[in-house]
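Below is a slice of the complex: some chains, not all, each in place.
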Amino acid sequence: TAVQPGAVPAAPAATTSGDEAVAPAASDGQMAKVKAAGKLVAGTSADYPPYESVDADGKFVGYDMDLIRAIGEKLGVEVEIQDMPFDSLIAAVQQGKIDVIIAAMQATPERDEQVDFTIEYRPTKDAFLGKGDSTLTIAKPEDAGGKTIGAQTGTVQEKWIQDNLVATGLTSADQVSSYERADQAALDVASGRIELMLIDAEPAISLAENNGLKVLLLTSDTTKGGKSIALPNGSDLKAEIDKIIAEFQADGTIQKIQEANGLP
Amino acid sequence: MEFVQKFITTFQFIVEGLWVTIGVTVVALAVGFVLGILAGVARVYGNKFLAGIGTTYSVVVRAVPVIVIIFILFFVISSLVDLTAFWAGSLALGFASGAYQTEIFRGALRSVSGGQMTAASAIGMSRWQAIRHIILPQALRLALPAWGNEATLVLKDSTLVFAVGVPEVLRRAEYVKARTFDPFFAYSVALLLYLALTLVTTQVLRQAENRYRLRL
Amino acid sequence: MNDFLMFLQDVIPSLLKGTVITLEIAGVSLLLGVVVGLPVGLGRVYGPTWLKRVLGIYTTFFQGTPLLIQLFFVYYGLPAAGITFDRFTAAFLTLGLNSGAYQAEYLRGALQSVSEGQMTAARAIGMSKWQAIRAIILPQALRLVLPAWSNEAISMLKYTAVVYLIAVPDLMGQAKILSSKYFAPIQIYLIVAVFYLVLVGITYFVLRAVEKRAGIPGLTYSPEHGGA
Amino acid sequence: MTNSEAAKTQPIVRLEDIYKAFGVTEVLKGVSLSLMPQEVVVLVGPSGTGKSTLLRCVNLLSRPDKGRIWLEELEITAPGVNEDKVRQRVGMVFQEFNLFTHLTALENVMIGMTKVLKMDKRAAHAKALEELERVGLANRADHYPAQLSGGQKQRVAIARALGMDPHVMLFDEPTSALDPELTGEVLAVMQKLAFEGMTMMVVSHEMGFAREVADRVVFMEGGYIVEAGPPEQMFDHPQVDRTRVSQ
């Protein structure tokens, strides 16, 4: 067993739509496999608007969903979305249950050991959220020290809290809560059970609006780099998708998707 | 009025998960049934080795929370065969239920009187034939009340597979909650759906019990 | 191998912390379950019809819906209605009320299995109905219900595992966090399974001993197994 | 009947025109009966005749629909009478013993004294032992009901009733759940009680007992008392032919 604090959990996962099985991916011939199947299976954790969520008709919607569908179109294959817990995604792509992960995921060194990442398709910022009537002032991330704070299990934000607040003694371990889902953390902020949560900026904005929360700090100090699509290590699909993303950035497709989902 | 409207839309969205919930429950019960019968027969009629396997399975699995079993099985299953969340979750739940069903069938098998086996042997049935044609059909009827109880427990435990991403009632309630930011509504609807489902199940099982009761 | 030992060294303290929380939740919830289940069980048998009916709705509701949704409803749902419990209170309340419903039903079965003659005999020596329940019926019923309550205690220990979903760092919650931290979910959950096995095993033997000690010649009854 | 005696002293129990129905079944259709102090009355009659019901009326375990009952000077059927107090004065022994399963023999005898009579524990303990002695079971004080034979159980039940210092003892077929061998020990205890002067009302088919111990045998049938008299007369020269049915 590799003992690697910081490694992302290995949880396999599965489809939500259809029950046809996907053959395990040989990461090298992935491109051929996807083309042969005529289908790209993308895993996500659909509780993260505006990147990914489920609309009232049960359809997967959001920035990431539009993007991966556009990529699929370019590749000439259909896109099938599979919903699963965020901390199961990496194991799922390793085991070939899904071809790619698109879940507002950031490339961190620990994750990079487990999977390959494409180039970034979107820069990223984090946000500290507090209750609507919160009087806390968070001028810099470290000001969050000593407060009760939550984040989603297995995210870079959770790791940042552990590494920069708990390990430094600013916050005690039992002031930190790990949630299955980001919106659960938001509900706890709203009900006052925790003072703060640390989360990606864009979902923070929509969670704040809908739960009456306040963005206390937008920062890129807690995070490096942007969102990427993850693939199995050594996949030959990476170069292809990198190329498509670059193309989209050049021809304004990304811009259009952004606007369609209300993102700046 | 707005309230009613909201309730109806929420309900309509979540109720679709009912089929998945029922599917998970049925698959889990069926898998548990097969495992339970095998392990139950092994415990009562098997040699030391088989009985030992049956006992270990039943004792260990019953001592561990179903959700932990689901996670272990989910990871193990999915590293061996490629299954959807639905199948992995249902199979795992079935594996857990199998341990409880083992006990149910063991009890029922043991309450079939010894004379039945002797009589079956006396007309030339092999041991296995006797178990299949004489002992099991009686044991199954005797097991029905306890099995019905287990069925409602599995129905309720099927919510646990939401944790591995199966879009059953609870997972769909979570979708609604994430979209509408109204957890109260989402969970109320889910609770009502389950209540209805267990009440109906209980009724159906009770009727089955009356119908198939063994006249002794 | 060395790696694995280091891994254990890192993992076990967290899991032990989780175990303490698991035991705390199970203990408090069971106790609350007794506090609720006892009067409810009595009310179900000896109360007036309207009370029996109301209590019947309570037990049906808690036995008819999944514990997990009950927990989510109480924890995430009720704040929307202006009622906010902290996560431990929510866990105690939900598990306690759930267990209370089951315990009430077990007690009801036990009360009803105390023979009618016991009440008649008690009345015949001049006890009031309430005196008879307290001095004669209940002491017998409590002993009869003990095996069912032992099962309930073990069920409770296992069902506490759902509280990780409201961010309580119990044994299961610790497992979740650890499996996010290390790249070893199967190992983590297997270790956790062993933890539960040991907890349940110890509980089982302790309760068996208690049952034996409380046992009275001639007093036996065992209702079918149920779970929280 | 015992009219001459009744004139001398007050009856301890007096039933006057008792009616009792369960739903549409009329069980008692106007029964009157008096029990004098120290008298032993044995009730006989075919099954379903209302003997048990009549007995249960005396300590109000059944409430008559009509009619009045006096226990010594008190009319216990009058409104506002505390039933529990009445029952303390009337000991009852059942066919099925009904010992408290979770208590030892001694505790069975003690519990009424401590909980109902509010006696202090030490005194109750001593008195309970005495009562067990009286039924010949002091050496079984610490046994639980399940560890006693049927006859022993019934004797504990008698001790339990005696422990309340009742003014009257009611016995409802106290030996009919017993094997013939065990019946004897219970009858012996009852005989001893009778000789000690306890007032007793006994439903029993034990003709030997009735003949030896009863002051009066009362024959019931169909909800009425159809004959009553001293045992010799009842058994040897019955006026109603049916007395023989119960023999």
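Labels for the chains are A, B, C and D, by order of writing; each one numbers its residues from 1.
Criterion: a contact is a pair of C-beta atoms (placed from the backbone, for glycine too) under 8 Å apart; a residue touches a chain by one contact, two chains touch by 3 or more.
Only a predicted model underlies this, so the values are computations on that prediction, with no experimental measurement involved.
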**Report entry** Copies present in the complete complex, per labelled chain
**Finding:** A x1, B x1, C x1, D x2
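Here is the rule we go by: only the chains that are shown with their structure count from here on.
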Report summary line: For the pair chain B and chain D, the C-alpha centroid-to-centroid distance in angstrom is 56
Report summary line: When centres are defined as mean Cα positions, the distance from chain A to chain D in whole Å is 84
Query raised in the report: What whole-Å value do you get for the distance between chain B and chain C if each is reduced to the mean of its CA atoms?
Result: 21
Query raised in the report: Got the chain C residues that touch at least 2 other chains?
Result: 76, 79, 165, 185
Query - Residue numbers of chain A (touch at least two other chains) - result: 10-11, 91, 180, 187
Report task. Report the residues of chain C in contact with chain B in the complex, numbered from low to high. Result -> 60-61, 63-70, 72-73, 76-81, 154, 158-162, 165, 172, 175, 185-186, 189-190, 192-193, 196-197, 200-201, 224-227
Query raised in the report: Which of the residues in chain A end up touching chain C in this complex?
Result: 1-11, 87, 91, 114, 150, 153-154, 158, 174, 177-180, 184-185, 187-188, 190-193
Report task. Give every residue of chain C touching chain D within the complex, in rising order. Result -> 115, 117-118, 120-128, 131, 135-136, 139-140, 143, 216-219
